[in-house]
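A single protein chain has been omitted from the complex, and every remaining protein chain is retained in its original position.
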Amino acid sequence: MSSHTLPYTVESHPVTGLYSGKFGTWLFLASEVMLFGALFSSYVLLRVGAPADGPGAWLSHEEAHLDWKIGGFNTLVLIISSVTMVMAWASLKMGNLKKGKTYLAVTMALALLFVVIKLTFEYLPHIQHGLVPSHSTFFALYYTMTGLHALHIIGGVVVIAYFIGPGSALWAKNPEYYTNRIECTGLYWHFVDLVWIFLFPVLYLL
Amino acid sequence: MRICGRTSISALAGMALLFCLATPGFAQGIADASGSASVADYGYGLPPDVSAHGHGIDQLISILHWFMAALFVGWGIFFVYCLIRFRQRAGHAAVAHPVKAKPAKALEIGVIAFEAVLLLGFSIPIWGSVKNDLPTEADDPLRVRVIAEQFNWNFHYAGPDGAFGRTNPEFISEATNPIGIDPGDSAGADDIVTGELNLPIERPVICEISSKDVIHSFSIPVMRIKQDAIPGMRIPVWFEARKTGTFQVACAQLCGNNHYKMLAPMVLHLPEAFADWVREASAPAEEFDEDDFED
Partner (left out) sequence: MSAEHDSELSFFRRYVFSLDHKVIGVQYTVTALCFLFFGFCLMMLMRWQLAYPGEPLPIIGSLFGEAAMPGGVMLPEFYNSLGAMHGTIMVFLGVVPILVGGFGNYVMPLQIGAADMAFPKLNMMSYWVYAAGGVVMLTGFFVPGGAANSGWTSYPPLSDIATTGQTVWLFGMVLLITSSLLGSVNFIVTIAHLRAKGLTMFRLPFFVWAQLVTAFLLLLAFPPLEAAGVMQLMDRLAGTSFFLPTGLVVSGEVQQVSGGGSPILWQHLFWFLAHPEVYVLILPAMGIVAEVIANNTRKPLWGYRAMVYSTIFLGFMSFIVWAHHMFMTGMGTTISAFFATTTMIISIPSVVILTALLISLYQASIRFTVPMLFALAFLPMFAIGGLTGLPLGLPASDIHLHDTYYVIGHFHYVVAPGTIFAIFAGVYYWFPKVTGRMMNSALGKAHFWGSFIFMNVVFMPMFWIGLAGVSRRLYDQTAYTHGEAVQDLTITSSWGAWMLGVAQIPFIINFFVSARAGKKVAENPWDSTTLEWSAPSPPPHGNFATEPVVYRGPYEYSVPDRSQDFFPQFTPSEG
């Protein structure tokens, strides 16, 4: 890349206790908290401000037709994927690239499973029944929030795929650096799961 | 630091002096109280004030500007003094040792205290009375519903019966029924809907502001009143006119291409003249209603 090397790409900074990539990831997640925080706040404001009845009123559970069992299963899928993500990192820490990559592949498969379930058992049937974003404020929020979350999942899949594939070349040169990158990916991944853990009760149960 | 001290003390003294002088405000009077206001009645300062509460706002604006001017001049004198006295030249060197600037701190605390006085003593009471403490029924207020649309103001009066007709967007017709009064509601039979704001003087007026389409802002500069008109909300404000004449209602929030043309005349009547206007204005509405029944 360039001739000079920047410090703290691998080793931790004495004051922050983090290497630069991890620090940057935490900051990025702080901004993500603000992004989803704004959406959750909007949810609260719109729900509280909705007319009591008549057009524009908040949808009841029955009207929304959201199945908590599907949502719950997907929650489980994501929680397991978080565990396999940790396993991937732990394997790399112990110097086992092959095992690490396997766990990464499992994580990716679970992420894809989540997206496929979301599409085939939720989005498509809903759209067929006319429960599209313009149906009501609830569905506007539902599609925006879960859609944005699904984009985050897909973003994660792309990153993981990169680290299984071309990104893993770094292992040969600097295994610790590669392991750190997986740790950062893991932080992001746990955050995305956490968002879902908030989304699930807010949209399916409350 | 003597200089800095002297400046800030003189600034504070000047401030106090100006504070005493400021009270009359700088709003312009209207030469002819009964005629309509022309360009000549407006100047570079605040526009004429025809409201009961406007004096307080004008006074606050006036005090603030004297305060700002005093601070600015005080700072300015110190600034220019430094630029001349401490310019780089032969035989002059900077002093690195930091000066003690207690007067500056005193000035800062003075500014904070003054801001607190303005906020607690002027702003909050005025705001509370204009936007919150609406007149009660005992004050016999006149209620006017103000419905904004691109690019018109509709003023809805209850008419002689004192009751507003029900409205529903389904009944809206741009030409005949701009605000959608329900023809089946007898309370609406004598309602007045007009594009001209007619008001009596010496009587509290409650305007309930809403909008059909986008956000507008109901602004009457001479009445020192402004309130956003927001679709889906009906927000009351109140005021009392003190002078007769013809003025303008303005839109203060960008609402589309013809935002600049969204103005309505405001006619302020003596109470008797206003009663006459209500009688006349509600008459055609009755005729219209009768026609409707014949159909």
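General observations
In this document, chain identifiers A and B correspond to the written order of the chains, with residue numbering beginning at 1 in each.
We adopt the following convention: contacts are C-beta pairs under 8 Å (C-beta built on N, C-alpha and C of every residue); 3 or more make two chains touch, one makes a residue touch a chain.
Source: prediction; values computed, not measured.
For subunit B, the list of residues touching the undisplayed chain reads 1, 3-4, 37-39, 42-47, 56-57, 60-61, 64-65, 67-68, 71-72, 75-76, 78-79, 82-83, 86-88, 92-96, 98-99, 101, 104, 107-108, 111-112, 115-116, 118-119, 122-124, 126-128, 130-132, 149-150, 169-170, 172-174, 180, 212-215, 217, 219, 221-222, 224-228, 230-233, 235, 247-248, 250-261, 263. Contact residues of subunit A toward the unshown chain are 1-4, 6-8, 13, 15-16, 20-21, 23-24, 27-28, 30-32, 34-39, 42, 45-46, 49-51, 54-58, 132-137, 139-141, 143-144, 148.
Just so we're on the same page, only the chains that are shown with their structure count from here on.
Inter-chain spacing, taken between the CA centroids of subunit A and subunit B, is 49 Å.
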